[in-house]
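A protein chain is absent from this complex, but the other protein chains hold their places.
Labels A, B and C are assigned to the chains in the order they are written; within every chain, residues are numbered from 1.
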Amino acid sequence: MVTKEDYISSDPSSWCPGCGNFSILQALKQALVELDLAPWQVVMVSGIGQAAKIPHYLRVNCFNGLHGRALPAAFGIKTVNHKLKVIAAGGDGDAYAEGGNHFIHAMRRNPDLTYLVHDNQIYGLTKGQASPTTDLGMKTGTTPSGSVDIPESPLAVAVAMNCSFVARGFAGDIPHLAGLIKQGINHKGFALIDILQPCVTFNKINTYQWYKDRVYKLDGEPGYDPSDRVKAFEKALEWGAKIPIGVIYSKERPVFEDSIFKPGDASLSRQPLNPPDFVKLLEQYL
Amino acid sequence: MVTKEDYISSDPSSWCPGCGNFSILQALKQALVELDLAPWQVVMVSGIGQAAKIPHYLRVNCFNGLHGRALPAAFGIKTVNHKLKVIAAGGDGDAYAEGGNHFIHAMRRNPDLTYLVHDNQIYGLTKGQASPTTDLGMKTGTTPSGSVDIPESPLAVAVAMNCSFVARGFAGDIPHLAGLIKQGINHKGFALIDILQPCVTFNKINTYQWYKDRVYKLDGEPGYDPSDRVKAFEKALEWGAKIPIGVIYSKERPVFEDSIFKPGDASLSRQPLNPPDFVKLLEQYL
Amino acid sequence: MFDLTIAISGPAGAGMQSISFTLAKTFTRAGYSAYIYHDLMSRIRGGNNTSIVRLKTAPVNSSKETFDLLVVLDKEAAERNRTKVKQNGFLVFDGDKIAPTGSGENLISVPLEKLALEAGKDKITINSVATGAVLALLGSKVQTECFGVVKELFASKGEEVVNNNIAAIKAGFNYVLANYREKIKLDIEPLRVVRKRFLLTGSEALGLGAIAAGVKFYAGYPMSPSTAIMEYIAARAKEYNIAFEQAEDEIAAINMAIGAGYGGVRSMTATSGGGFALMIEGVSLAGMTETPVVIVIAQRPGPATGFPTRTEQGDLNMALHAGHGDFARVILAPRNAAEAVYIMSKAFNYAEKYQIPVIVLTDQCFNDSSYTVNLADVKSEPPDRGEFFNAAGAEAYTYKRYELLGDGCISKRMLPGTENQVVYADSDEHTMEGHISEDGKFRERMTRKRLDKYIEIAKKIDKPIYYGEADPKVVFTGWGSSYGALREAADLLNEKGIPAAVLHFNMIFPLPEIQLPFDLASLDAFVCVENNVTGQFADIFEKHQRISFTKRILRYDGRPLTAEFILDNL
Partner (left out) sequence: MFDLTIAISGPAGAGMQSISFTLAKTFTRAGYSAYIYHDLMSRIRGGNNTSIVRLKTAPVNSSKETFDLLVVLDKEAAERNRTKVKQNGFLVFDGDKIAPTGSGENLISVPLEKLALEAGKDKITINSVATGAVLALLGSKVQTECFGVVKELFASKGEEVVNNNIAAIKAGFNYVLANYREKIKLDIEPLRVVRKRFLLTGSEALGLGAIAAGVKFYAGYPMSPSTAIMEYIAARAKEYNIAFEQAEDEIAAINMAIGAGYGGVRSMTATSGGGFALMIEGVSLAGMTETPVVIVIAQRPGPATGFPTRTEQGDLNMALHAGHGDFARVILAPRNAAEAVYIMSKAFNYAEKYQIPVIVLTDQCFNDSSYTVNLADVKSEPPDRGEFFNAAGAEAYTYKRYELLGDGCISKRMLPGTENQVVYADSDEHTMEGHISEDGKFRERMTRKRLDKYIEIAKKIDKPIYYGEADPKVVFTGWGSSYGALREAADLLNEKGIPAAVLHFNMIFPLPEIQLPFDLASLDAFVCVENNVTGQFADIFEKHQRISFTKRILRYDGRPLTAEFILDNL
């Protein structure tokens, strides 16, 4: 049995005290332990940002790449190691600004990845600039008169891209978040979990309290059917007095790896190299 | 009065005979003439691809930039010349693959631009590879066993991004398309017009006939309300036996330029340089 | 011994490529060497493209400025190219359609369309009529080979199409015999072929080389002139168990490839200069994380979009300095298709052994051109994947990705998913474990670790080819695809009695330590010849070798280097 101790990392965290990232880390560890996954069976891939430091703070395989580029790296890693659990993570800037194009196209491919977006609606590591999810009117270092670009609803975009699993979590509710992460990992396909994550240093608007006052769980919503794409879209747009958390949309479809591998195939990384002789390949040009 | 002759370019076209781009060019010229815009009042900005050659084939101001980067360039041009009509154009690869991130974020800013996407569901200039809108299963140079990545619905994404004007045109119906382009240009804000454009050389599936058999005009649809975002989303997803053309979604909101200029302000490009003296700027550091 | 240049010119889509391919393949099978260069416009239909076929008894790897025989498929083709026909060359055209004027060449009017309709039963067989006419004018006895080629070419289209095309070839052939017999001066017999011989393009050779080297992951974004590599691999991905994906952009492509490299397979991408520009941050990621990856840059003339379908060697400086910070990389540039197979095997070995990004620098004139390849000339280096951590004997969770093992040592790799071990790769400056570090002393060591790989690489490195006279007066230096042109230029000088030689590189960086194989002081001209405007390699070589060229011959009109161009500019 895997325990939380197995996931202890030697690297001390560099987050601010009180940061929502700690709760996400805790929820993630809890999910991995409950799924009985050993550290070596998991790969975490991240970009750059405060959120993107997370793989260092638990013991897992880690590829901490470039700002905005977690998903393509994760895709490459997963494709050649389709038996490993691959989890990508990063901030809202990482995911939706610098990484916006990869976000869109990863959903088209539907690789079996879980993507945790620590959405603090701000650029933390660079000390407080607007992100694609920053609320209208918010003043930041780069929006001194208030942000004028309307915020992106990553969930609505995900539903529009027919992302096979779309959920929202809240760092203020660890058990619920751990449950979502488990569902995301178990989901066969690309699972987006956008996580409301208070940044105690740079976002003085969307605080723990602000979120607490608004979030409600979809799980309890009678008759909500997360496989209805149009309904899911409507739900994804809800952002104001009430903000839903839970699974917004879920619909399995073939994953990218299915187009390459048959059940039982070894990972590409585990197959012996033995390439074909060039003489054989040249035959067609005789 | 501006006439079609005013828009004749000295540059001969290099498109294939029968290409849908010719019809788009014609519709565009018709729209500009009907709007009584002189060539010098219009700037066309494009990326790279067959579609992106279009600015050369009519007489207008032109910035033919990099593959995928029409929108940022257009944003820069429009912002400093907010009195000019700025039209961006390009192919589906240009717009939704290489340019995918700019597409998303341009909609957040809502600059007063018109974006014509010549959507032939294929990469034309590079001789036939899958694009983000290529239908599932289509065989191309890079999908020899058929495309497995689900196609993007640019219209659904645009509605998800709350793009202020979202329409679909068809190169096979020039008057209708010209009308849409006029509406797009007149619309104050970012107007996406995704145009079904047969590529007679590389797309042997989505042909003129294929589209003709499927398209129907939304304009005639009783009770269709293009300001209802959820309904628009549902409509945007329609792709099969029936494909809607016309205005899918339209809702005005402040444009980016409004955050900078007051009515009557001269364009930044027309304002005299006279910068502040550095001594004045230094004062605060005394 | 013969050396013929045949050009076929017409609007894009009119079949110049198919005629040139048929001719080159026919003569390759008949025992000769062929080389086709395609002079292309960036469009799909119309305009003017020209395919230039060289046929030679000896190996040939470069194009020519003037033609022994020119086939024109429309008026524009005639107007643009007729002055390139040699004094006693032929101009083949459809006299029913166009009437080229002027003198100086032998006008060969062939009713291409009429014969196509009559004999080939379809206008589209014009190409075959033209092929037949060319074969006849060359006085060649290689029709059997030609029919074989056509049979294979059209096999998928059914027997009727095959027969129609053969009939069309015969019609073209016979028409020339009937009307222009007196003009036929040549008499080309098939040679006895001993070794296996192939005709393939540079792109095909790169793709083939990659598969033969064991590539298991390819992600890329289409861009001329690299796209054919991608399509070669896509077409064979299922058969050879390769994961292939078209990325949304070049940034995704390189990061996917690096991910797969970390994941444990041989992985690559290919692009051209503009796409590579977008990969540069990724190159530095590979440098920092020490992840193997192979990147082919098929160069075309820049800046920006430039000349998308033309050729240049203008991206060397960018490749060499791609990425912020200093770290080791290897740059290789194959001289021709045969060598490309070897170069790809080296590329993957360098990438994995030294855990670095490796760049293979080619160009349009290499990628799109077809080469006759002798099996005897094809080599490859056996795979060397570098050292791996031995997890079997190790304590749980003790692996250190960036362990400092002493000067010149490369840290051992380990695949993610190794039982009871984890691997941290980090784009930040890092500790031996791979965690983010802020330590200055440690950074110095890690920086040297990443850079000093050059020292190890330089210890065992391919030397340049030296070809020609031992006591030359003129030495041409160059790199990559220019080899054929430089050799030919040296041959021509030698024929004229001017002792000449070629010093030619395929290992571009790091450069090998060499002693010049000639006496610099006794040269009349020490010339660097490049397909770019500044002489990018010349700068690098001059610095490395601490010498100066006396002259640079630089071509930058988007057209390939040829012996004629070189000698005209000497």
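Please note the rule applied: a contact is a pair of C-beta atoms (placed from the backbone, for glycine too) under 8 Å apart; a residue touches a chain by one contact, two chains touch by 3 or more.
It should be emphasised that the depicted structure is a prediction, and the values quoted were computed from it without experimental measurement.
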Answer for the absent chain's shown contacts is A, B, C
Full-complex touch with the removed chain, picking from C:Gly89, C:Pro225, C:Gly259 or C:Gly273, is C:Gly273
Of C:Ser33, C:Asn165 or C:Thr289, the residue touching the omitted chain is C:Thr289
Subunit C residues touching the chain left out here are 41-42, 47, 251, 272-274, 276-278, 280-281, 284-285, 287-289, 299, 301-308, 310, 312, 314-315, 317-318, 320-327, 426-429, 436, 438, 440-441, 443-444, 447-448, 450-451, 532-534, 536, 539, 542-543, 556-559
The missing chain sits against subunit B at residues 10-11, 14, 38-41, 43, 45, 48, 53, 55-56, 59-66, 69, 71-81, 83-84, 101-102, 104-105, 109, 256, 260, 267-271, 273-279, 281-282, 285-286
For subunit A, residues touching the missing partner are 14-17, 48, 50, 65-68, 97-98, 100, 123-127, 129-130, 132, 141-145, 201-202
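Throughout what follows, only the chains that are shown with their structure count from here on.
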Subunit A and subunit B have mean C-alpha positions lying a whole-number Å distance apart equal to 31
Taking each chain's centre as the mean of its CA atoms, subunit B sits from subunit C at a distance in Å of 37
Multi-chain touching residues of subunit C, meaning two or more other chains, are 248-249
Listed in rising order, subunit B residues that touch 2 or more other chains are 97, 100, 132, 145
